[in-house]
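What follows is a single structure, and I will ask about it in a moment.
Presenting subunit A:
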Amino acid sequence: SQANAAAKCIKGDRKAPYTIGWANIYSVPTWMKQTQGTIEAEIETLKKQGLVDKLVVTDAQGDANVQIQQIQSMIDSDVDAIILIAGSSTAPARVLAAACAKGIAIINFDSLVDTDQVTAKVNTDSAQWGDQAAKFLIDAIGGKGKILVLNGPAGVSVSDDRRKGADAALKAHPEVTVVAETNTPYNVAPAQEAVTSLLFANSEIDGILSLGGALSAGAVLALDKQGREQVPITGENARQFLELWKEKGLKSWATMQPNWLGAFATYTAVQALEGKDVPAFVKIPLPVIDNSNIDQYLARAADFPADGYIYSPYDEDLFKKLLAEQ
Partner candidate 1 sequence: MTAWKETVGGRRALTILRSRPFLTVAIVAAVWIVASFVSRGFGAYGHLRYLVELAAVIGLVAAGQTFVVIAGGIDLSVAAIVTVSAVSLPLLSWQADPTGLTAVLAVLALTTTIGLVNGLGVALLRVHPMIMTLAMATFLQGLLIIIAGGSAVTAENPLVRWIGNARPAGIPAGVLLWVAVSVIVLAAMHATSFGARLFAMGANPLAATLSGVPFASTTLAVYGISGFTSGLAGVLVLGMNGQGYVGIGDPYLLASIAAVVLGGTSILGGLGTYAGTIPGAILLVTITALITVVNASPGWRSILFGSLILGLLLLSGREQARR
Partner candidate 2 sequence: MATAPLLAARGVSKSFFGNPVLRDVSIALQPGRVHALLGENGAGKSTLINLLSGALRPDGGAIEVDGRPVWRMTPAYAQQAGIAVVQQELSLTASLSIAENIGLGAYPRRFGLLDYPELAVRARAACDLVGLREPLSVPVGHLSLGRRQMVEIAKALYRRPRVLILDEPTSSLSATETKVLTELLERLRGEGIAILYISHRLNEVMALCQHVTILKDGACTADRSLEGTDAGGLVRLMVGRDPGDLFPQWQASVSTANAISVRNFSAGLMRDVDLDIRTGEVLGIGGLVGQGQEDLLLGLYGAIPARTASATINGASSLPSGVPKANALGLAYVPADRKREGLHLIHSIITNMMLPAFARLPALKLRSRRAERETARGLAAQLGIKGDLDRPAQALSGGNQQKVALAKWMPHHPLALLLNDPTRGVDVETKREIYMMLRNFAAAGKAVVLLSSDTPELVHLCDRVAVVREGHIVAMLERGALSEEAIVSAAMGAEQRQVAA
């Protein structure tokens, strides 16, 4: 089937069953572990179909330099495909070019690299994320008021993109003022700490624009501990946040970075190796959680880790549709 290989990068004598390399940046956090779970499930399916025989996993322990070294090792051992969550949006570009030149299929998902030397990129749209979140919040506070902006760590493209995505909507509503803005890791504890201090310093807050992870849960806990009224808040599909949402009856909106991106990237890699034409960029539509469907999500909560993320359901049909749609 490789004769008519149309997808980028793939070259050479690549026959099923394939060896897939999964270049993870850090495998310890729960989101990553869940993602790895979807990848492993997908690999099992593909193994049954005789398409894959091995999954090689590396863990860069959060260090982009180590990730480059590990991708290099994958090139050296000539895996057929590399699926990748990048530790930096620029750093792996050159090693990926080398992998591409060697004819290895590369599917980059979640954290993307600024390069076109990959077979395909798979992700939600971070700017859209910021935009939709901002629009929901502005709407929820009635088009005016004081808001806090909680964002992920500085110096990381994803957080920057989400934040920039929110800009247009905020500019369009001059009566919405950002009274304070903060960057923390996408975790509960640092968000709770920052929001607590910000709440003391700013007595009036009408809404919180939280741009992901467990930041929203931290903010809700901070408000709750101070005995303050909850305010409209945006968020992500962290189980703790969804449960708090229900418990406190929040006026809220959330989207997600579905963990099945990993399974989908694996699927895409194999499709590309099998000679299918895959689009250079597969944009995953942002699933939205709001009061209309939160109960469906919470109904499945028990299937997910307590500190994990409740992702939307997926199956092969969804994958096929996503690949066809673009």
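Keep in mind how these were chosen: all candidates are chains of the complex that A comes from, given by their letters.
In this text, contacts are C-beta pairs under 8 Å (C-beta built on N, C-alpha and C of every residue); 3 or more make two chains touch, one makes a residue touch a chain; residues count from 1.
None of the values given here were measured: they were computed from a predicted structure.
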Seminar exercise, completed: Expected hit for subunit A (complex, candidates 1 or 2) is 1
For this session: Using the touch rule from the top, collect the residues of subunit A that touch candidate 1 in their complex.
Result: 27-30, 33-34, 61, 154-155, 180-183, 185, 187-190, 192-194, 196-203, 214, 217-218, 221, 225-226, 240, 302-308
